[in-house]
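Showing chain A:
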Amino acid sequence: MADESKPSQESESTPPEPKATSPTPPPKSAPAPAAPAAAKPAAPAPKAPPALQIPVDNEWVQRYRARFGSAILEALEDRKQPYLVIDVSQLSEIARYSRDEEKFDLLEDYTAVDWPRREKRFDLVAILYSFPNNTRLRLKAAVAANERPKSLVDIWPTADWLEREIFDMFGVEFTGHPGLKRILLPDGWNGHPLRKDYDILQQDTAWVRENLGIESGQ
Partner candidate 1 sequence: MSHPVTQALGCVLSISPTMQAVVAFLKTWWVELVCGVVIVAAVPLVAGYVVLVERKLMADMQARLGPMRVGPHGLLQPIADAVKLLIKEDIIPRDADAFIFWFAPVISMVAALTSMGAIYFGPAFRVAQDINIGILFVIGVSSLGFLGIILGGWASNSHYSIMGALRSTAQLVSYETAGGLAIISALLLSGSLKIRAIVDAQSDQHVWFLFLAPVAFFTYLVASIAETNRAPFDLPEAESELVAGYMTEYSGFRWALYFLGEYANMIVVASVATTLFLGGWLRPFSNVRWLDIPMGVLPALLIAALGVYCIYRAGKQPVKVQLGFMWVVALCCFGVAVIYLVPWLVAPLRFAIPGLNGAFWFLFKVAVYIYVFMWLRFTLPRYRFDQLMHLGWYILIPLAIVNIFSVGIAMFLSLELGWNRWLAVMLTTAFTLAVSLLLVRLHDKHASAASSTSAVPSDSYAG
Partner candidate 2 sequence: MADSIQNDASQQNNTLLGADELVLNMGPQHPSTHGVLRVKLKLDGERVRGTECVIGYLHRGVEKIAENRTYQQFAPYVDRMDYVAAVSNGLGYCEAVEKLLQVEVPIRARVIRTILTELQRIASHLVWLGTHALDIGALTPLFYCFREREEILKIFEKYCGARLTTHAFRIGGLQYESYDGFEKDVERFCKDFERRIQDYVDLLTGNSIWIGRTRNVGVLSAEDCIALGATGPILRASGVKWDLRKAQPYAAYDRYEFEIPIGTNGDTYDRYMVRMEEMRQSRRICLQAIENIPEGAIFGKVGKVIKPAPGEVYHSIEAPKGILGYYIVSDGTTQPYRVRIRPPSFVNLQALDKMIRGHLVADVVAVIGTLDIVLGEVDR
(Lines give C-alpha, C1' and ligand atoms only; values in the text may rest on other atoms or scores of the structure.)
Protein backbone atom coordinates (compact mmCIF):
# COMPACT_ATOMS: atom_id res chain seq x y z
CA MET A 1 0.00 0.00 0.00
CA ALA A 2 1.44 3.30 -1.06
CA ASP A 3 2.91 5.76 1.29
CA GLU A 4 2.18 9.41 0.77
CA SER A 5 3.82 11.34 3.50
CA LYS A 6 6.88 12.98 1.93
CA PRO A 7 6.05 16.12 -0.02
CA SER A 8 9.34 17.67 0.82
CA GLN A 9 11.36 17.06 -2.33
CA GLU A 10 12.29 19.87 -4.66
CA SER A 11 9.58 20.53 -7.15
CA GLU A 12 10.13 20.13 -10.88
CA SER A 13 8.04 22.24 -13.16
CA THR A 14 8.28 20.58 -16.54
CA PRO A 15 7.67 17.08 -17.51
CA PRO A 16 5.48 15.79 -14.72
CA GLU A 17 7.52 12.69 -14.09
CA PRO A 18 6.63 11.29 -10.72
CA LYS A 19 9.46 10.58 -8.37
CA ALA A 20 9.39 7.29 -6.65
CA THR A 21 8.64 7.71 -3.01
CA SER A 22 10.94 5.93 -0.70
CA PRO A 23 9.40 3.89 2.01
CA THR A 24 9.45 6.47 4.75
CA PRO A 25 9.84 6.33 8.42
CA PRO A 26 7.25 8.28 10.38
CA PRO A 27 7.78 12.02 9.77
CA LYS A 28 9.89 14.05 12.06
CA SER A 29 7.10 15.23 14.26
CA ALA A 30 6.64 15.93 17.89
CA PRO A 31 6.36 12.75 19.86
CA ALA A 32 2.82 11.57 19.62
CA PRO A 33 0.93 11.83 22.88
CA ALA A 34 -1.23 8.76 22.47
CA ALA A 35 0.10 5.41 21.28
CA PRO A 36 -1.54 5.24 17.89
CA ALA A 37 1.16 3.18 16.21
CA ALA A 38 0.38 0.27 18.43
CA ALA A 39 -3.34 0.48 17.94
CA LYS A 40 -4.64 -2.42 15.89
CA PRO A 41 -8.38 -1.87 15.86
CA ALA A 42 -9.06 -5.07 14.01
CA ALA A 43 -9.73 -7.12 17.09
CA PRO A 44 -13.40 -7.24 18.03
CA ALA A 45 -12.84 -5.25 21.17
CA PRO A 46 -15.83 -3.51 22.76
CA LYS A 47 -13.87 -0.36 23.69
CA ALA A 48 -13.40 2.41 21.11
CA PRO A 49 -9.85 2.41 19.73
CA PRO A 50 -7.62 5.44 20.34
CA ALA A 51 -7.46 8.27 17.82
CA LEU A 52 -4.80 8.15 15.14
CA GLN A 53 -4.32 11.78 14.23
CA ILE A 54 -0.78 12.93 14.80
CA PRO A 55 0.20 16.56 14.60
CA VAL A 56 2.82 17.15 11.97
CA ASP A 57 5.41 19.87 11.55
CA ASN A 58 7.43 19.39 8.39
CA GLU A 59 9.21 21.83 6.16
CA TRP A 60 6.23 22.10 3.94
CA VAL A 61 3.88 22.66 6.90
CA GLN A 62 6.20 25.37 8.02
CA ARG A 63 6.10 26.91 4.58
CA TYR A 64 2.32 26.98 4.72
CA ARG A 65 2.35 28.38 8.19
CA ALA A 66 4.89 30.99 7.22
CA ARG A 67 2.77 32.04 4.31
CA PHE A 68 -0.69 31.92 5.79
CA GLY A 69 -0.11 32.07 9.50
CA SER A 70 -3.28 31.62 11.43
CA ALA A 71 -5.31 30.47 8.50
CA ILE A 72 -3.67 27.08 8.94
CA LEU A 73 -5.54 25.93 11.99
CA GLU A 74 -4.05 22.45 12.28
CA ALA A 75 -1.62 20.22 10.47
CA LEU A 76 -2.27 16.57 11.15
CA GLU A 77 -1.45 13.21 9.80
CA ASP A 78 -3.87 10.35 9.89
CA ARG A 79 -2.56 6.92 9.01
CA LYS A 80 0.37 8.52 7.24
CA GLN A 81 -1.81 10.82 5.14
CA PRO A 82 -1.22 14.49 5.89
CA TYR A 83 -3.94 17.07 5.92
CA LEU A 84 -4.26 20.72 6.78
CA VAL A 85 -7.27 22.12 8.54
CA ILE A 86 -7.62 25.62 7.21
CA ASP A 87 -9.80 28.64 7.58
CA VAL A 88 -12.36 28.74 4.82
CA SER A 89 -11.91 32.46 4.23
CA GLN A 90 -8.45 31.75 2.89
CA LEU A 91 -9.46 28.65 0.99
CA SER A 92 -8.96 30.15 -2.43
CA GLU A 93 -5.58 31.68 -1.62
CA ILE A 94 -4.27 28.52 -0.02
CA ALA A 95 -5.52 26.53 -3.00
CA ARG A 96 -3.77 28.85 -5.42
CA TYR A 97 -0.58 28.68 -3.41
CA SER A 98 -0.81 24.91 -3.34
CA ARG A 99 -1.18 24.72 -7.07
CA ASP A 100 1.45 27.26 -8.00
CA GLU A 101 4.13 26.99 -5.33
CA GLU A 102 3.71 23.54 -3.95
CA LYS A 103 2.94 22.08 -7.39
CA PHE A 104 -0.27 20.33 -6.51
CA ASP A 105 -1.57 20.50 -10.04
CA LEU A 106 -4.35 17.94 -9.85
CA LEU A 107 -7.46 18.44 -7.79
CA GLU A 108 -8.11 14.78 -7.36
CA ASP A 109 -11.31 15.12 -5.40
CA TYR A 110 -13.39 17.77 -3.73
CA THR A 111 -16.12 16.77 -1.37
CA ALA A 112 -17.74 17.54 1.95
CA VAL A 113 -18.58 15.77 5.19
CA ASP A 114 -21.46 16.73 7.42
CA TRP A 115 -20.91 16.99 11.18
CA PRO A 116 -24.33 18.23 12.27
CA ARG A 117 -23.48 18.76 15.91
CA ARG A 118 -20.73 21.20 15.14
CA GLU A 119 -21.44 24.84 14.76
CA LYS A 120 -19.74 24.87 11.40
CA ARG A 121 -21.32 21.70 10.26
CA PHE A 122 -19.67 21.00 6.94
CA ASP A 123 -16.09 20.00 6.32
CA LEU A 124 -15.01 20.80 2.78
CA VAL A 125 -12.32 18.32 1.84
CA ALA A 126 -10.07 18.92 -1.14
CA ILE A 127 -7.67 16.16 -2.08
CA LEU A 128 -4.72 17.44 -4.05
CA TYR A 129 -2.11 15.47 -5.92
CA SER A 130 1.22 16.67 -7.21
CA PHE A 131 2.53 15.07 -10.36
CA PRO A 132 6.08 16.38 -10.01
CA ASN A 133 6.37 15.35 -6.37
CA ASN A 134 4.08 12.32 -6.40
CA THR A 135 2.49 13.34 -3.13
CA ARG A 136 -1.00 13.95 -1.87
CA LEU A 137 -2.38 16.53 0.48
CA ARG A 138 -5.81 17.06 1.95
CA LEU A 139 -7.19 20.45 2.76
CA LYS A 140 -10.09 20.59 5.16
CA ALA A 141 -12.11 23.71 5.82
CA ALA A 142 -15.02 23.98 8.18
CA VAL A 143 -17.98 25.78 6.68
CA ALA A 144 -21.24 26.79 8.27
CA ALA A 145 -24.51 25.98 6.61
CA ASN A 146 -25.20 29.48 5.42
CA GLU A 147 -21.64 30.32 4.54
CA ARG A 148 -20.66 30.72 0.91
CA PRO A 149 -17.05 29.81 0.23
CA LYS A 150 -15.25 30.88 -2.86
CA SER A 151 -15.27 28.53 -5.80
CA LEU A 152 -12.06 26.86 -6.89
CA VAL A 153 -13.05 26.76 -10.54
CA ASP A 154 -10.53 29.34 -11.72
CA ILE A 155 -7.74 27.43 -10.03
CA TRP A 156 -8.70 23.91 -11.09
CA PRO A 157 -11.44 23.78 -13.78
CA THR A 158 -12.28 20.28 -12.66
CA ALA A 159 -13.90 21.80 -9.59
CA ASP A 160 -16.88 22.78 -11.75
CA TRP A 161 -18.84 19.57 -11.46
CA LEU A 162 -17.32 18.60 -8.12
CA GLU A 163 -18.66 21.76 -6.53
CA ARG A 164 -22.00 21.27 -8.20
CA GLU A 165 -22.17 17.89 -6.57
CA ILE A 166 -21.31 19.35 -3.17
CA PHE A 167 -24.06 21.88 -3.66
CA ASP A 168 -26.46 19.18 -4.74
CA MET A 169 -25.74 16.82 -1.90
CA PHE A 170 -24.99 19.23 0.96
CA GLY A 171 -26.34 22.60 0.02
CA VAL A 172 -23.07 24.50 0.22
CA GLU A 173 -23.16 27.37 -2.23
CA PHE A 174 -20.00 28.61 -3.87
CA THR A 175 -19.49 32.15 -5.02
CA GLY A 176 -17.96 32.66 -8.40
CA HIS A 177 -19.11 29.37 -9.82
CA PRO A 178 -20.11 29.61 -13.48
CA GLY A 179 -23.35 27.69 -13.12
CA LEU A 180 -24.19 26.32 -9.73
CA LYS A 181 -27.15 24.05 -10.10
CA ARG A 182 -27.99 20.52 -9.19
CA ILE A 183 -26.16 17.88 -11.06
CA LEU A 184 -27.23 14.43 -9.96
CA LEU A 185 -30.71 15.11 -8.70
CA PRO A 186 -33.56 16.66 -10.66
CA ASP A 187 -33.76 20.42 -10.59
CA GLY A 188 -36.86 20.55 -8.48
CA TRP A 189 -35.59 18.34 -5.71
CA ASN A 190 -36.05 19.53 -2.15
CA GLY A 191 -33.38 18.96 0.38
CA HIS A 192 -29.79 17.90 0.29
CA PRO A 193 -29.51 14.16 0.73
CA LEU A 194 -26.07 13.70 2.19
CA ARG A 195 -26.84 15.84 5.21
CA LYS A 196 -27.20 13.73 8.26
CA ASP A 197 -30.63 15.12 9.04
CA TYR A 198 -31.99 14.18 5.65
CA ASP A 199 -34.38 11.32 5.95
CA ILE A 200 -35.07 9.58 2.69
CA LEU A 201 -38.51 8.70 3.86
CA GLN A 202 -39.44 12.34 4.16
CA GLN A 203 -39.18 12.75 0.40
CA ASP A 204 -41.20 9.64 -0.19
CA THR A 205 -43.98 10.49 2.27
CA ALA A 206 -44.21 14.06 0.97
CA TRP A 207 -44.52 12.92 -2.63
CA VAL A 208 -47.05 10.24 -1.87
CA ARG A 209 -49.12 12.59 0.21
CA GLU A 210 -49.06 15.23 -2.48
CA ASN A 211 -49.62 13.11 -5.53
CA LEU A 212 -51.59 10.15 -4.33
CA GLY A 213 -53.36 11.64 -1.37
CA ILE A 214 -52.60 8.75 0.94
CA GLU A 215 -50.05 7.98 3.58
CA SER A 216 -46.97 6.20 2.40
CA GLY A 217 -46.78 2.71 3.80
CA GLN A 218 -43.01 2.71 4.24
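On how the list was made: all candidates are chains of the complex that A comes from, given by their letters.
Definition applied: contacts are C-beta pairs under 8 Å (C-beta built on N, C-alpha and C of every residue); 3 or more make two chains touch, one makes a residue touch a chain; residues count from 1.
Given the structure is predicted, the values throughout are model-derived calculations rather than measurements.
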Selected neighbour of chain A [touch, this complex] from 1 or 2: 2
Touch list for chain A against partner candidate 2, complex: 1-4, 15-18, 20-21, 36, 39-45, 48-53, 78-79, 81, 105-109, 111, 113-114, 125, 127, 131, 134, 136, 138, 156-158, 160-162, 164, 169, 178-179, 181-187, 193-194, 198, 200
